[in-house]
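Everything on this sheet refers to the single structure shown next.
Here the complex is missing one protein chain, while the rest keep their positions.
Lettered A, B and C in written order, each chain numbered from 1.
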């Protein structure tokens, strides 16, 4: 019964979101049921799940995280969005304050923005030095490889939106009283420095996409499809042996591993 | 426009939930807008908000927390649901591991279950000694007074449900694939040891309800009304100066400060 | 054999240090043997030991701590000297960052300066507000009572030195290349603001000396005697059942519980 929704493929995700609202909700619910099963399995097997969400402002990180965690165990799931570091923290090993939040057996930890701040906003806004940023790009893959070798299932998602879509969302945000907490002085910069952010993203993806900890790029102009595809991917990656065979693979036009061509063939927004 | 929903009073909350689904959603949304304003104000003013949710199994803690946090800042809001303590933690000062999570300026911290575990499940299931439990009841008010005097806005909500309603929810939980992570061996105990839990609740409320950190009891058999009333109460308690005058006070038949009479007059379930 | 040293009483501690260097070393060593036995006992029994050392600059806190810990277990003993709080920590519950260091079962934690900074240097140097300082004096006894009721053996020592002795030590410090790390801009203030520090000390002792967590005052003009007496007191307080009967009680002319008279009868320096 639920299988119908799980298998339902987006028809033309590139052009528009054609699934009806009701179908979308039903599909989401079916996938959330699978997320619940997956977490039951990770709790039993002691697997450690670490998910990193990155993306431009307004790319939809909060929204997809809310859908993922909605029915997960509050005790086995942590969403981490670290505040600005103190001066003392700033002088420490860069990964130190993130390391404090890594998952123990059976836990899912989701970073809503992460160490990759250093390669994005910190670069564009010059919050750290070029040397620190370069060093970071060298070290992130090393740090991540250690985690993966320690048995952490690490999933990195880059939510990509187009410039006009971001403009629309930031505009809507300004007039939506429910989104006032998301409005920040950096919003204006997001559009003004669009190219600088593109360049930062390109370098980040090129330098930190590795076989062991690949970047999964998500075309997020259509929020609903982006969410369903991220969840589908997550489910297959966590690879619960009991994952329902009806869970569709993510649509490769919406969610795909990073590759250099994507920077020029239009799949990643310029 | 939104004001209509904010003011809308439950008609007969004791008997049933008469607000239509659409009205409910509109009211909730209007209240969430006010939550957003409140957090903007606490961020500016540096206030520290600490909310404790307690209640029997299936009383609706997760659900109300999800509605409260839905549009709040991910960086200024933390939901804390601590795992079982390690042996070393168990030997430390009881409040030590909770103290590590208290809010800094501008932060909202919401405890999904809290130190009050000691007075509830630990007592009924004999996970700690009677001496530890008695000592806890003495110390919780002292600990909480320190927090309040340190400028923390502390709000403690007891979500109360009736025995048949709990039975229904636990039953539904067992058959709902989205709620499998909530099913636990303790569920059976919840009904079997209903009276023991009532006695534990009564002692807890009597001993830890103080002028400075009162318990707010919530009749939670109707989830929707319970949520709206908790949020209304929270908004008035955080007391942002710009709180819209249209935000209704909570319905005192649904949300009321603890008093001894409530243990016998039927307002708290036996 | 060692008993001779353990019992050896200071002859005229008020006037001068008459024990020979060799006798002193032998006595110290005998007391350290007893400290070792005490810690073996606390490790077995799971007792938690918390020792707070306060006192004016150059009163000898580092020295006595070094003698106490010299032969204790490095894994069961922690000396805590917290750095300046970050802005975020400063906005939290005052005791939060101290609470993170409290002892677990079997551990000895020694604070080299502690939360009492707020009543001393912070008051004299105006590093916090008078309201914060007053509030602290109200809350420290409450916090400490909670720890004691949680089974912590809490010992608070105030090392007291006279103005001329402090002047001599600060002077010697300036010319001793081994003590350059102890020299600080606050040293000059220590003598200049001697009376302000006295007043701060008086208020602190008066307001935070409680039956359950008393202040033990130590006349520390003679370092050696001060150390021996603190260790003797500590040994009796930890009260290991196997404490050798030959361990002398501390000399009440050197180490005594705070009482108001001590502020005027010359036992505490003005």
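In the analysis below, a contact is a pair of C-beta atoms (placed from the backbone, for glycine too) under 8 Å apart; a residue touches a chain by one contact, two chains touch by 3 or more.
Please read these numbers as outputs of a predicted model, since none were measured by experiment.
In the complete complex, the hidden chain is touched by one of A:102, A:137, A:196 or A:263, namely A:102. Within the full complex, the residue among A:23, A:89, A:203 or A:259 touching the omitted chain is A:89. Contact with the undisplayed chain is limited, among A:147, A:170, A:213 or A:248, to A:147. Although one chain is not drawn, its touching partners on subunit A can still be listed: residues 46, 48, 88-89, 91-96, 99-100, 102-106, 135, 138-139, 142-143, 145-147, 149-150, 152. Within the entire complex, the positions of subunit B that touch the omitted partner chain are 83, 86-89.
Subunit C residues in contact with the hidden partner, per the touch definition given at the top, are 29, 32-33, 36-37, 39-40, 62, 66, 70-76, 79, 81-83, 112, 177-182.
Please note the rule applied: only the chains that are shown with their structure count from here on.
The mean-CA centres of subunit B and subunit C are about 43 angstrom from one another, to the nearest whole unit. Contact of a single residue of subunit C with at least two other chains is seen at positions 88-89.
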